[in-house]
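For this depiction, one protein chain was excluded, whereas all remaining protein chains were kept in their positions.
Every chain is named by a letter (A and B) in the order it is written, and numbering of its residues begins at 1.
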Amino acid sequence: MSVNPDYLKEEREQEWRVVLRSQKKNKERTDLVRVHMTEVDPKIRVQSNIEVNQGLSEDDAVNEAQRCLDCPNPTCITGCPVEINIPKFIKNIERREFLEAAKVLKQTSTLPAVCGRVCPQEKQCEAQCFYTLKLKKEPVAIGYLERFAADYEQKSGKMAVPEVAPAKGIKIAIIGSGPAGLTFAGEMCKRGYDVWVFEALHEIGGVLKYGIPEFRLPNSIVDVEIDILKKMGVHFETNFVVGKTATIDDLKDEGFKGFFVGSGAGLPRFMNIPGENYIGILSSNEYLTRINLMDAANPNTDTPIISGKNVAVIGGGNTAMDSVRTAKRLGAERAMIIYRRSIEEMPARVEEIKHAQEEGIEFINLANPLEYYADEKGRVKQMKVQRMELGEPDSSGRRRPVPVEGSEYLIDVDTVVVSVGVSPNPLIPSSLPDLKMTRWQTIEVDDDKLQSSIPYIFAGGDIVRGGATVILAMGDGRKAAASMDNYIQNISK
Amino acid sequence: MNLNTTYLGIPVKSPIIVGSCGLTSTAESIIELANNGAGAIVLKSIFEEEIILDFEKNVLPKVGPMDNDLEFFDYYDYQIKDEVLHKYQSLIADVKKSVDIPVIASINCISNGEWVSYAKKLEEAGADGLELNIFKLPFDIKKSSEEIEHSYIAIIERIIEKISIPLAVKISPYFTNLGEFVKRLSLSGVAGIVLFNRYYSIDFDINNEEVISGGVFSGDKDYEMPLRWISIMNQKSNCELIASTGVHTSDNVIKMLLAGAGSVQVVSALYKEGSSYLKKMNSGIKEWMSSKGYETIDSFKGNMSQTTADKPEIYERVQFMRYFSDHKH
Partner (left out) sequence: MNKIVKKEFFSENVVRLVIEAPRIAKARKAGHFVIIKCGETGERIPLTIAAADKDKGTIDLVIQRVGVTSRKITELEEGDYITDLVGPLGQATHVEKVGTVLACGGGVGVAPLLPIVEAMKMAGNRVVTILAARSKDLIILEDQMRQFSDELIIMTDDGSYGQKGLVTDGMESVIKNEKVDLSVVIGPAVMMKYASMVTKKYDIPTMASLNTIMVDGTGMCGACRVTVGGKVKFVCVDGPEFDAHQVDFDEMLLRLSGYKDIEKEAENKYISNKCKSR
């Protein structure tokens, strides 16, 4: 699937865009300096869950939009998994048609306010921006602008409910209400299907709710997007584990014609080193779920949380950053990242690492835990860490960490959050013995169609990719919707 | 008459131990080896290096464009280790159910990281002993010989702390002062030292000017190196010495026992001749013993070691002078 160049050209030649382009010389545009996102002061923000990035003002957004050259060949779009018409929405911001800009986003992205906050734009659209590629300058802040337009629409109270095609009367089931499932739901609903989303937890949103913390993505932002889906006619069933509460076969008997599995990455991985089951050592999933989904840090809720004074988070991904910054907010005196490679190799978004550093997170890089020690009550009190050095680059070009002999030392800890990745959720596959799986226990799908070995089952997001970003999951949801639509039209011919 | 001896302190009925190799990787072939009279078997090793390679060759390329899947694969090597370990644990459990000879687990490691803790898991799975093959390549020109030797001792000490089954360490001959190092190793708490392991060797194809694999199997004369060192180190080390490399015939086994080895590891000969060759080797030893009037292995073990020899200096000759004067064709 790729954007039709003729369509882009046609759009670009619309009068208002031609006029807009002529209002400023390219030199004037490129001379402008990239906008700075207002952030809450680190000392203040670590005391609460306030969102770190405060968004752009209207004027800031318009100024930034002026930097965009409205290129004839907008390479930025190739960097976007859901192929947002980036120049079109940015130029709408430039001419202060903010709601129009949001509409452009909504054409291809179900959750623009989410993407504007959590996408690794520096690796995607912004990496493909003309400024980055040719001018070697800071790219247009596409992510900030996306967020601006989406927030503007949310705040305006004039949320556009996407148009929905006449009802086809065909029931479609979606398993999991995370970014892949929600996107798929939106896309299928637009096409006129009768869409049902089944969620195992008691809240809709998947990783957007239980995983990503409030200070990075407020739940209210997600809820607004979910409300739109509800208004479009998507049905949501919480507390429903497909494969357990009812199997796919049961649902087929109840009339569902197609299934989309977006059940995400479920099982947390551990390192299987001695002492890892002591009290106080938990997965990032458990830690973040207790805090984000169960609101455990709030004294008025029943879910308990133990978050200590010396918190070590193992790993270098976004989840690790979310966990360690959460620990800081829960009052840790020492909140540490322990990562076996160097900071350059970390999978986390650059912005998250930067924010973490500002907040006083200690980065203990080139270090790997070997063993945990507990007090007499079985509560973790120390960890033995081995220093690493970087050896030769491996096939991904990253340098392999090699242990340094005799470099072990102890760190005092009372909480350890293990954030070394997750394995795909086994609930669906285990209830479908015929479903083909990969070596990583992800569902095997056709790369283009996202169709599994069982033709009426499509899948996307982490259950297919293992562990990807929100935006890739959304891209999958979009792609799968198009191909399931095709599939259903073909079989009903 | 019997062939009773011990392997890492465990009583065995034959001094012939099947070394870690493809033949010791499945329960079926191990049962066959046991039925043919192996004294004990060393399971095919878990290779740390293999896991690293698998991770780098098969896993990391899966990291999607823009590093999107990096978080998933960043620590995936742990998952691979876990799977390998789990398979190995089931192999140990299966084999232990089917045979009554000692089953020795084997780890080939190149670092002293979390591998050490795996030793404990192999013990829990039922292994009778553990063989450690430390692949500190002597080619590392950044490390001094002292550092390399120290890392051996450090790994061994950490493992012994974790397990209660006997530990054997298999080493190469590439140490500056091999005798002193073997003695030091023998004091580190190991139950046995296996002399020596064979490194993968390379060769050149001069027509295509390519590097190719050298011989996979040991040669018929390769036993001479362990023979000399076992003879020298017998009674100078605090643990069992086990001969390995080039032990192809019952005569070789007898030589090793005479030198002072408690047992021998055999691999190449079994690949070439099949498992039933074990029977032949055992009976070869018995024939020789009866021709010499020995009832037990203990009665002749070490009889030809350096300490018991009339001319101990011969074991230490490094030049060929005497060879030319004494050796009779």
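The rule is short, and it goes like this: a contact is a pair of C-beta atoms (placed from the backbone, for glycine too) under 8 Å apart; a residue touches a chain by one contact, two chains touch by 3 or more.
Remember, it's a predicted structure, so these values are computed and weren't measured experimentally.
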Sole contact to the chain not displayed, among A:Glu39, A:Glu138 or A:Glu286: A:Glu286
Which of A:Phe270, A:Tyr372 or A:Phe458 contacts the chain that the document leaves out: A:Phe270
Option touching the unshown chain, where A:Ala200, A:Ala348, A:Ala367 or A:Val413 are the choices: A:Ala200
Full-complex contact with the absent chain, from A:Asn239, A:Ser407 or A:Gln489: A:Asn239
Residues in chain B touching the chain absent from view: 86, 89, 121, 124-125
Missing-partner contacts on chain A, residue numbers: 200-202, 210, 238-241, 244-246, 250, 266-268, 270, 272, 276-280, 282-283, 285-286, 289-290, 294-295, 298, 300-304, 306, 377-379, 425-427
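Everything below uses one rule, namely that only the chains that are shown with their structure count from here on.
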Chain A-chain B separation of Cα centroids, rounded to whole Å: 50
Residues on chain A engaged by chain B in the complex (per definition of touch): 79, 120, 123-124, 127, 265, 269, 271-274, 315-319, 347-348, 368, 370-371, 386, 394-396, 398, 400, 402-403, 405-406, 420-423, 440, 462, 465-469, 472
Residues of chain B touching chain A in the complex: 52, 55-57, 60-64, 66-76, 78-79, 81-82, 85, 111-114, 116-117, 120, 147, 150-151, 154, 162
